Structures are given as C-alpha cells and as structure tokens.
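Removed from the display is one protein chain of the complex; every other protein chain stays in position.
Now for chain A:
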Amino acid sequence: MSDEKKKKLKLKVSAIKEGTVIDHIPAQNLFKVISILGLNKIPNQITFGTNLESEKLGSKAIIKVSDKFFEDDEINKIALIAPHAKLNIIRDYGVVEKKVVEIPKVITGIVKCFNPKCITNHEKITTCFDVISTSPIALKCKYCEKHTVGEQINMQ
C-alpha cells in the first residue's frame, strides 16, 4: 500500500465532523483513559480502535469523541498513563489544532498512594499528589508525604 493511500485510509477512519481525536494512547491503557475522562458517562458519539500498529508504542489505541472539546486540566489527567497522547481538534472535518498532554503539577484522584499505611488507603479520601519529577515520574502524597515513583504508580 502506498503511503498516500495509507494516509487517506487513516483520514477516512478518523473523520468526525466536530470533536476531538486522541491518538497514541498505549493500547493497554485505553480503558483507563476512557474511565479517567468519564467517556463512559457522556452521551456523545464515541468510536475507538485498539491494538493498532504504532512505531512508537508497539500497539496503540485511538479515541474519537464527537462534539467534545477538552479543557487542558481535564485532558492532562491522562498524562500519567498516556504521556505521548496527541490531540487533534476537529472542526468541520478538518484538524484545526493539535495538542500534546502535559503532566500537571498536582494530581487529584486517579492515582492510588503506594504506601499501604497511608490514610487514603484506609478511608474514602480523594488522593492528592504533588508532581515532584516528571522523568522519571515521581509523586508526593499530600497526606502521608511518601513518594510514589514510576512503576509503583497505580490507578485508583
């Protein structure tokens, strides 16, 4: 298949009239992304593909949400589990803006504290972390003050 043809095919698949395409999501985190963004709770038309080939990620997932435009605060929540995600903002079938996600300074909810003796693992409390380093990612719990680093990061 020629590159031109591939591109056309991809464009055809991606075609939504208005909305947002989130690309380059690691395939294994697709459903976490859906959950974090609350896409399972909105009435918009959503299509997604997963286990797609990706040179960067091995296998990636893509989500297309019609008539939805995310605030930066909202979309940056997925940065921990989809750090390479790219957003295409679509207006009238055309890409009008591209965005990358950024790891926020503070992460509220989403992540579980690594420390089994942290109060957040014993009572119903929304977790809150300061991001003290982005590469490797390191979070400091607002409550127990312990650091949750890299692979220790688990979602709530």
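In the analysis below, a residue touches a chain if its C-beta (ideal position, glycine included) is under 8 Å from a C-beta of that chain, and two chains touch if they have at least 3 such contacts; residues count from 1.
We take it that contacts and distances are computed from a predicted model.
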- From "Aspartate carbamoyltransferase", "FMN-binding domain-containing protein", "Phenylacetate-CoA oxygenase subunit PaaB" or "Amino acid ABC transporter membrane protein 2 (PAAT family)", the hidden chain's UniProt protein name: "Aspartate carbamoyltransferase"
- Of A:K32, A:K99 or A:K146, the residue in touch with the unshown chain: A:K146
- Of the listed residues A:S35, A:S66, A:N115 or A:Q152, which contacts the missing chain in the full complex? A:N115
- Message: Across the whole complex, list the residues on chain A that are touched by the chain not included here.
- Response: 113, 115, 117-120, 122-125, 141-147
